[in-house]
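With one protein chain withheld, the remaining protein chains of the complex are depicted in position.
Up next, subunit A:
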Amino acid sequence: MSRFNLYIDEQHPSPWQQTWREFKRSHVAMAGIIMLGFFTVVALFGPLIAPYDPLLQNTDTTLIPPSWDPSGTVRYVLGTDALGRDLFSRLIHASQVTFGTSVMLVMVAMLVGVAIGVMAGMSYGVRASIINHLLDALMVIPTLLLAIIIVAIVGTGLVNSMWAITLALIPHFVHHTRNTVRELMKKEFILATKLDGASKPHIFIYSLLPNMIEMLVVQGTIALSIAILDITALGFLNLGAQGSTIELGAMLAESLNVVYIAPWNIALPGLTIFLMVFSVNVVGDGLRAALNRRLRH
């Protein structure tokens, strides 16, 4: 690659480049995406960063406060819990589980939801309205309540709670996909493509999907924050992650009995959950604003 650009070619930014340009103008959104990137790195490479085995118990070092406290030690940066386990390592593993499972289940919910939503949006008549109104009725129930009901039926456990939240999130994606598809199908460019002899899969890939991605990104971030809160809530209620699986909500529940002598055991996982949800929401909000502004130019 040459270092110099001899010919000044005009750049033709794609919609994504334009969105990114608009997104960068908001500093709060940039801070959010950096935090989100940090959580992604932790989710991918967490075990490599963690200094200790998160399950290693040490009776000599129970309830050591974080290192900035006068009685803290730098060997345990964020202190230890009631069983002498390093809180920093536990937090890293816990955010890996919470964030990773949330992203995974949102992806599954999105795939299934979009597939059903597109089918409902592109077809007419009884089949479409059954899919739509049946699933819209489900949206009345909060996802957490729905997830608790499903967990109560299939039993507790991290995987079961993941399935439960996935199932609870699917109606949201179906609803929004169907609305978007319905709106797009009325547009004249779809009719023009149909007149060219396009098949339904062709219309979906070239006409619907490129116009739907923005909605999917925005809905995806909303669903991600819901998923994180629900996973931790189920973990806190002892319905989600069990036993040796470390999860932020379960960590909170475990530390409840030492809350008065070792408040950092509650504060730090809580702060992590807050930052996670906050960064996801800020990024979602920034994206929505950027997409709006891009369309106005």
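Some notes on this structure:
Rule of thumb we're sticking to: contacts are C-beta pairs under 8 Å (C-beta built on N, C-alpha and C of every residue); 3 or more make two chains touch, one makes a residue touch a chain; residues count from 1.
Everything below uses one rule, namely that contacts and distances are computed from a predicted model.
Between the names "ATP-binding cassette domain-containing protein", "Cytochrome c oxidase accessory protein CcoG", "Aldehyde:ferredoxin oxidoreductase" or "Pyruvate dehydrogenase E1 component alpha subunit", the one given in UniProt for the chain missing from this structure view is "ATP-binding cassette domain-containing protein".
The residue from A:R25, A:R75, A:K187 or A:K200 that touches the chain not shown here is A:K187. Only one of the listed residues, A:P47, A:P142, A:G155 or A:P210, touches the absent chain: A:P210.
In the full complex, subunit A contacts the hidden chain through residues 10, 12, 15, 187-189, 191-198, 202, 206-207, 210-211, 213, 295, 297.
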